[in-house]
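Removed: one protein chain of the complex. Kept in place: all other protein chains.
The first chain written gets the first letter, and so on, giving A, B, C and D; residue counts start at 1 in each chain.
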Amino acid sequence: METITNLSPIILALPFLMFLFLGLCGNKLFKSNPNIAGWIGTAGLSVVAIVSYYIAIQYFWVEGKGADAYQQFVLFNHEWLKMTDNLVISIGFMLDPISAMMLVVISTVSLMVHIYSLGYMHGEEGFQRYYAVLSLFTFAMMGLVVATNIFQMYIFWELVGVSSFLLISFYFIKPSAVAAAKKAFIVTRFADMFFLIGILILSYYTNTFDFLKLTAVSDGHATLVNTKMCGEMFMGLSVTSIAMFLIFLGGAGKSAMFPFHIWLPDAMEGPTPASALIHAATMVVAGVFLVARMFPVYFFEAHDVLTIIGYIGAFTSLFAAIIACTQTDIKRVLAFSTISQIAYMFVALAVSGYTSEHEACLGYTASMWHLFTHAMFKACLFLGAGCIIHAVHSNEMNAMGNLRKFMPIAHITFLVSCLAIAGIPPFSGFFSKDEILVAAFEHDKVLYACQAFVAGLTAFYMFRLYFRIFWYSENPAHAHHTPHEAPMNMNIPLIVLSVFTCFTWLDKVFPFFPEKITADRVGYELETNWIIAIASILVAVVGIAIAWVLYLKKNDKPDMIAGKLKCLYISASHRFYIDEIYLFITRKIIFGGICVAIAWFDRHIIDGFMNLLAWISRELSYDIRDVQSGNLQQYAWGFLVGVLAIAMFAINY
Amino acid sequence: MAEYLTSIDFAGLFTADNIVFFILSAVILVCGFMSVASTKLLRAATYLFFTLFAVAGLYLTLSYEFIAAVQLSVYAGGILVLLIFAIMLVKNLGTDTETISYVNKTIAGLSALAGTVFAFITMSKFRFISSEGANDAAAKVDMEMVGQTLMGTDRYQYLLAFEAVSILLLACIVGSIVIATKSKED
Amino acid sequence: MIPVEAYLVVSTLLFFIGVYGFLVRKNLIGILMAVELILNAVNINFVVFNRFLYPDHLEGYIYSLFVIVVAAAETAIAISIIINVYRKLKDVRVDSINELKN
Amino acid sequence: MNILSAFVVVLLVMLVAVFLIPGEKKNAIRWTMAAGSMVILGLAGYLVWDFLAQREAGATDKFLFADSTVWYEGVINISYSVGVDGVSVAMIMLSAIVVITGVFASWAVEDKAKEYFLWFIMLSIGVFGFFISVDLFTMFLFYEVALIPMYLLIGVWGSGDKEYAAMKLTLMLMGGSAFLMVGIFGIYYFSAEDSGALTFNLEEIAANAAMPIEWQRRFFPLTFVGFGVLGAMFPFHTWSPDGHASAPTAVSMLHAGVLMKLGGYGCFRVAMTLMPEACKEQAWIFIVLTGISVVYGAFSACVQNDLKYINAYSSVSHCGLVLFALLMMNQTAMTGAILQMLSHGLMTALFFALIGMIYGQTHTRDIRYLGGLMQVMPFLCVCYVIAGMASLGLPGLSGFVAEMTIFVGSFAHEDLFHRVLVIGGCTSIVITAVYILRVVGKILFGPLYKIEKVGDQYNYVSEHHGEVHHYPLRDAIWYEKIATIGLIVSIAIIGLYPVWISDMISESLEAVAAMLN
Partner (left out) sequence: MDLDYSQFLSMSHEVSLVVVLIVLLLADLLIKNKKAFQYLAIAAFALHTVAGFYSYTDLAGDAFAGMYVSGAAQSFVKNILNVGTLIVFFFSFEWNNNENKSGVGEFFFLTLSTLIGMYFMVSAGDFLFFYIGLETASIPMAALVAMNKKGTEGAEAAAKYILTASFSSGVMLFGISLIYGACGSLYFDEVQAAFTNITALHIFALVCFIAGVGFKISLVPFHFWTADTYQGAPTGITAYLSVISKGAAVFAFMSILYKAFANEPDVWQNILWWLIVITITIGNLFAIRQKNLKRFLAFSSISQAGYIMLGVYASSQTGMSSTIYYILIYMFTNLAAFGIISAIENKTGKVGMDDYNGLYSTNPKLAFAMTLAMFSLGGIPPFAGFFSKFFIFAAVASSKVYGDYVLVFLALLNTIISLYYYLLVVKAMFINKSESPIETIKIDTMSRVALLVCVVAILVIGFISSIYMNIYNISDGFAN
């Protein structure tokens, strides 16, 4: 215990110091050889990864297990800002099953991305900056998951946002990258505002930020009940629900749930490894993590919100999956796939129960499980996509085809990951997704139907992607320069991640999640529901089969189908015009309407009034100039009238 | 004043004192008005002379002979002569007729009228109480008393003012000279 | 006996006749003459108040003497200034001294 | 000598010294300024340290380092009284930082440098004097001393429509002080019960609490608006965009960084503390007004094209938040307000410094005509991004600390209406992000615009009345670096480790907050 307590600061401090070091002197020190910066970063992260693994292992197998449930440890908690005696923002380190798991996810993916970037980003201008920001991101993400209080989470929440911004705008000369970065930041910030308001409401009624206090459960309900929050209504709604919904909105923003999803596809403007890390594996699941972290509150005090989350998730997953079927930019397909998969996780949480008796909290487990597996295979997919893009210098499917011959490692790892995401056993995705479906089935048949359909769609579009990249037709462009296999430092991460994807079903690994990661932190044993499992496998296979038919070889069937479903196809390929609606609202209404109007009002009415005062004085001055006419007798007349008027006034006063 | 008008004994109006007063007042007012209204300046000066004379007469009826004398000598003998000199000095001034626009006259007239009415109203609200000794022969001021008042340093004696005004007069002489002598340089 | 008010009527009328004159006269000497009327009206006031209301002391009496003296001094200066104006402008009409304004 | 008076004395010595140095010896003047402001900074640092040490040691007086000398007595009781609590210490520290960075930011002033620095010192005297005073009269005196040099600083050394801006700024601020002065008279003449001796001493007035409520109702709004004008409270803020846009770099820095804080500080120290009952009654009016400021300023900033206008409107928004939080009248919100003053002071000074440095090279501040500067002047641009991040409330920089304290504190208000307003205020964090990123995206990022590269040299090409100018561009030079780094470090220190300063401020506000509640 003491060891992990002592080690834990490293996880936060090292990446931060790395960020400062690389950020402040990276450019100067490593001007001639930027790679050193990359190596330093990677080395630092390896240390972090080792420590994270050590802590996670120690926690899960040595220290964490309490009498019946896993304990929540606060390893350290430094007062950072004291608002009132109770409302204190601390920077601390909370160790519990989900944060320990997240440590593993983050450090793994991050380390892989660090290694991968050594190759991928080689020779880019701003290499040092890139590594600095990666470190910053790792720091922020770590801080987020180990937060001991909701405000700490918010702090790191913002920091991941900014590192996402910095990474998306890495190619800041490209206007599209800048626009995407702005969009990502502003949209998530907009959601963060709700998060903040949620925090404010929550803290106002509970008078604490502390997760331990907020999420404490006793006697079958959250202890929040004991605060004045209980029963407080605002406009007919319970304030708890409002607060928790607002907090969810924050999570929805980061996790790109509808309608905040618009930033994520554009965020692919950033370097691909960064997308893998931030926009596929880690940051985007922060919303899921947030809901999981606050799960007891949602479950006991705001169950209505949980239902809403479920439907939003289901809708988003369907919505994103449909769009993914029509996109031709491979990173965008992956992005929509990410949205869809994260939505899965939300659905899983929404259909979960709290206790581990009778597998009631299966959804929770599945959600975290899917988070874990998704992080691995999605990172793998992204990194693979990176290799491909590296090879063909394009994101467009049309520039690809038949690449399996040139890039076998990328091909294999990509295929493994695709199978995983499609839900084909024995790859990791199958298990996690299957448990989600089981949970949904037991909870809400509509959700189940929807999610099962999405599973099919997922299989379809992932294999559409796979076939378009690796099979399909020979691409004439390849004649000019032959795509080649990526260097080793890029391939190793692919392999490592696909290994993670392959082996999570092993005997030892399989019971890990139900045993250790549950809502009430009490483990249980999972029994596979074979009917649903087979059903989902079938759905997946059908999806793959359709993709096989349509995309294995170049043919005109896809176009034909697209022609038949013209309306749907066009609107889906335009992402259902959500971006346009946003653009209209922001450009036309907020900028063109409100901002311009206010600015005009300010210049002409408010300032105009001040100028009017000045103008009146000046005009008055000119208007009365003739009073001083120069005529002696008029002076006397003024004198006389003055005397009479004043006397009259004074007498009548 | 209203009370006063109702209480007039019209029969007793025509005493010698009253008739003299009326005549003097009429001269003062009519000539005064003519002096501001006549179009020729020399005539105006003549009317002014009558007015000043009548004022002196008024002082005499009040048995303040000394003031009457001073009025005659300083005003009629000094100031008016100065004015007439000035009129003569300025080319054509004595013979020019000046025309004043009716607008000016109306505005000025109305203002002055308003002032008069206003002054009458304010005065009418005040009760002037004539002193017991007002009718006495004691009201007659002899020269010795005037001299003592002017030369004394006590209360109601005005040596200081007398001395002060000498400075004023001296300054005015110098001032007049400084303005007058300037012509040599021009 | 003639009441004070009667004298006051005369003096007030004379005063405002003077004021009227000041306001309408077109040349400076005429204006100066109007001022004399004003001062005379004031003098009548002083004398009458002294004579009828407060005969114990000669305050009003002396005051009117001083007013006459000061008026003389004032007139002297005023006339020399008017002559000065005439010298400069060859004119003593009010309208001619209208350079300084606004 | 009292350490507080030392601030003014050092500045006076600087004034005399610069006055005596002949105008041609510009470097001598600059180094005198630098040395002097270093001394000031040192003093300020020592003050903070000693203040904390004394508080640690258990000093419980409201004002530490207090000292008082009778100045006028009898007909009017004026003392030169100084003293500081946590709030003033924070403000003094802020002023010291902004002053020294301002000196470095003014290093390049060539035209009438001597006069420039003389007025600059004058301004600083006003600022420091204001913050150390606990006597209302001297406070007001210093307040006006700080205002008037602005006229010449903007009018002579400014740019653009400087004469109009200078006049407008001066007149509006003086208009504010007209309101204020009436309030001050009211405070003075009601500072003691009928038998007691009238006083200008803030502490004594507060202790006497002799002003009847019906008079408080009259004087509170006057005083609050009086200071509020300087605090850029809607609708009295319009001097700020024009004034800042025309002011020379360091003057904008000082003005937005420190001078505008005089407004908030005064509102708190004078209006609210001395007339608490009326404050409680009327706070809602001003809360609405400042709430409008917050959102309104942010929205206005979104569509401005001049960098300085953007920042000026952003200041309206941020300073609105200061008053907004103060009026919430609880300890946390008020702490947040003071933190916000500190934070806004630093970051807006940084902004103006950077804008000035960019403008000095490109000769335009119009974001429509700028682009891709990151490639040309990376140092300045990175600093700009940091400033922007601070402004939009990125954790780890000071803005976050301040805004969050404000939001949490304000939201603790027991009245629902106020809480709803706070939620309205929260929207500003999004709008802020919008306009900050708009600028960052437009001028720093993106491809080069109107900039040509000749060899290693970048030139800004501008066409003006048919004439084409080529302005050479460069990155920051040493004095610019000192200025910006100094500010960034301060911002980061507060942002990374806020608890000490927040505690220091919070402690001083405890009594006031208790009184106001």
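Structure notes:
Simple rule for what comes next: a residue touches a chain if its C-beta (ideal position, glycine included) is under 8 Å from a C-beta of that chain, and two chains touch if they have at least 3 such contacts.
Just so we're clear, the structure is a prediction, and the values are computed from it rather than from any experiment.
Of the chains displayed, those contacted by the omitted chain across the entire assembly are A, B, C, D. If you put the hidden chain back, the residue from D:75, D:416 or D:468 that touches it is D:75. Mapped onto chain B, the interface with the missing chain covers residues 118-119, 121-123, 125-126, 128, 148, 151-161, 164-165, 167-168, 170-172, 174-179, 181-182, 184-185. Touch with the hidden chain on the side of chain A covers residues 614, 617-618, 620-622, 624-625, 628, 630, 632, 634-636, 638-643, 646-647, 649-651, 653. Seen from chain C, the chain kept out of the figure touches residues 8, 15, 18, 22, 28, 31-32, 35, 38-39, 41-42, 45-46, 49-50, 53-54, 57, 59-60, 62-63, 66-67, 70, 73-74, 77-78, 80-82, 84-85, 87-89, 97-101.
One rule holds for everything that comes next: only the chains that are shown with their structure count from here on.
Here D is the chain whose Cα centre lies closest to the centre of all protein Cα atoms.
With centres computed as the average of Cα coordinates, no chain lies farther from chain B than A. Taking each chain's centre as the average of its CA atoms, chain A and chain B sit 102 Å apart. In terms of their C-alpha centroids, the spacing between chain A and chain D amounts to 37 Å. Each chain gets a centre from the mean of its Cα atoms; for chain A and chain C, those two points are 96 Å apart. Shared interface positions of chain C, i.e. residues touching 2 or more other chains, are given as 19, 23-25. Of all residues in chain A, those touching 2 or more other chains are 633, 637, 640, listed in ascending order.
Within the complex formed with chain D, the chain A residues making contact are 79-84, 87, 89, 151, 154-156, 158-159, 162, 169, 172-173, 175, 177-179, 181-182, 185-186, 189-190, 192-193, 196-197, 200-201, 203-204, 234, 590-591, 594-596, 598-599, 602, 606-607, 609-610, 614.
Residues 107-108, 111-112, 114-115, 118, 122 of chain B are the ones touching chain A in the complex. Chain A contributes residues 633, 637, 640-641, 643-644, 647-648, 651 to its touches with chain B in the complex.
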